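Data first, discussion second: the structure below is written as structure tokens.
Omission of a single protein chain aside, the complex is shown with its protein chains in their original locations.
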Amino acid sequence: MSSDTWPLWEVFVRSRRGLSHTHAGSLHAPDAEMALRNARDLYTRRMEGVSLWVVPSAAITASSPDEKDPFFEPAADKPYRHPTFYEIPEGVKHL
Amino acid sequence: MTTTDTTGTGTGTTPAPATAPAVTTAALALGDDALVLAQRLGEWAGSAPVLEEEVALANIALDLLGQARVLLSLAGDEDELAFLREERDFRNVQLVEQPNGDFAHTIARQLYFSTYQRLLYAALAADDGPLAGLAAKAVKEVAYHQDHAEHWTLRLGDGTDESHRRMQTACDALWRYTGELFQPLDGLALDTTALEAAWLDSVTGILTRAGLTVPAGPRTGAWRAGAGRQGLHTEHFGRMLAEMQHLHRSHPGATW
Partner (left out) sequence: MTAGTAGTAVTAEAPGRDAADAAAQAAREAVFDAAVAADERIEPRDWMPEAYRASLVRQIAQHAHSEIIGMQPEANWITRAPSLRRKAILMAKVQDEAGHGLYLYSAAETLGVSRDELLDKLHSGRQKYSSIFNYPTLTWADVGAIGWLVDGAAITNQVPLCRCSYGPYARAMVRVCKEESFHQRQGYEALLALSRGTEAQHAMAQDAVDRWWWPSLMMFGPPDDVSTHSTQAMAWKIKRHSNDELRQRFVDIAAPQAEALGLTLPDPDLKWNEERGHYDFGPIDWDEFWDVLKGNGPCNDQRITQRRQAHEDGAWVREAAAAYARKHTGQHGEAQA
């Protein structure tokens, strides 16, 4: 990394109160304070947000696509976790 | 000519402000400040040190341009005032018309001016005057401008030897234009002494934290304090206006 290279940051924006922060994109900044300001200028200039998170991209640990099957497939055969799995007699309300 | 004489007894060609109520005079002065600085910041487009900063500088310029349009509209037609006045009729302080220079000069100018604007608008928002509504909105914008200037002052002052040297040079060079900010403004009941003390306090604090020396020397230029407010500008200003106004003036009466 040359002396004038800034690290990459991931930006998360809360679009309005009551919603969680959502990944908006990334940007470069020399440090967290500037990353937050750059994020404000870049990702909220059309009133897209009320709160921001910035995270160094290097600090994120992601699941690997190679682990996709062991990670996510086992959930597929457990329909009993969903309400539609259960049969309820017609006319029964509030269930 | 006294320092509170803002009607321009010089060679101004448009007498309009002379007959206007005091608030118009103040709106014109503050509107010109915002317009001229927006114009200067607009010159950065495409040349900022890093893409993220393109976006940041444009945001500041757009805030200022928005303020200018509201303020000038209080004094008359915004485009007539912006494009058809002569140099001697502009009431902006000389600080804002100074050329962009390197990024350090732009940041030093931003630091000095945004600190002034934040204190000024906070004071105007707090009282019941005719500019209170505008000031209440603008103070939030300029608080961000000051934050931006402060963060960059810290990074340039306390970054590399080169950036330190450049930032110190810029702070020193623009210091002489800061005294003018605290001349009483016709139409505004401001405690300019308190404003100046708060400004010095804030700027001194930031420069010190950045490892920079607070400039010594007079805070007024070769032109006496208040010169810009009376329509006396530096040589750079005429060229800036020529560029800004030429297209509009080339088509008298046209709408755009």
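By letter and in written order, the chains are A and B; residue numbering begins at 1 in each of them.
The rule we apply is simple: contacts are C-beta pairs under 8 Å (C-beta built on N, C-alpha and C of every residue); 3 or more make two chains touch, one makes a residue touch a chain.
A quick note: this is a predicted structure, and the numbers were derived from the prediction, not measured.
Here the chain not displayed is in touch, across the complete complex, with A, B. Residue B:Ala48 is the one among B:Ala22, B:Ala48 or B:Ala173 that touches the chain not shown.
By the touch criterion stated above, the residues of subunit A touching the omitted chain are 2-6, 8, 10, 23, 25-28, 30-36, 42, 45-46, 53-55, 57-62, 64-65.
Mapped onto subunit B, the footprint of the missing chain covers residues 35, 38-39, 42-43, 45-55, 58-59, 61-62, 65-66, 68-69, 72, 78-79, 82-83, 102-103, 154-156, 158-160, 162-163, 166, 243-244, 246-248, 251, 253-256.
Heads up, the rule we're going with is that only the chains that are shown with their structure count from here on.
Between the Cα centres of subunit A and subunit B there is a gap of 41 Å.
The touching residues of subunit A, counted against subunit B in their complex, run 6, 27-30, 33-34, 37-38, 41-42, 45. Of all residues in subunit B, only 50-52, 55-56, 59, 147-148, 151, 155 touch subunit A in the complex they form.
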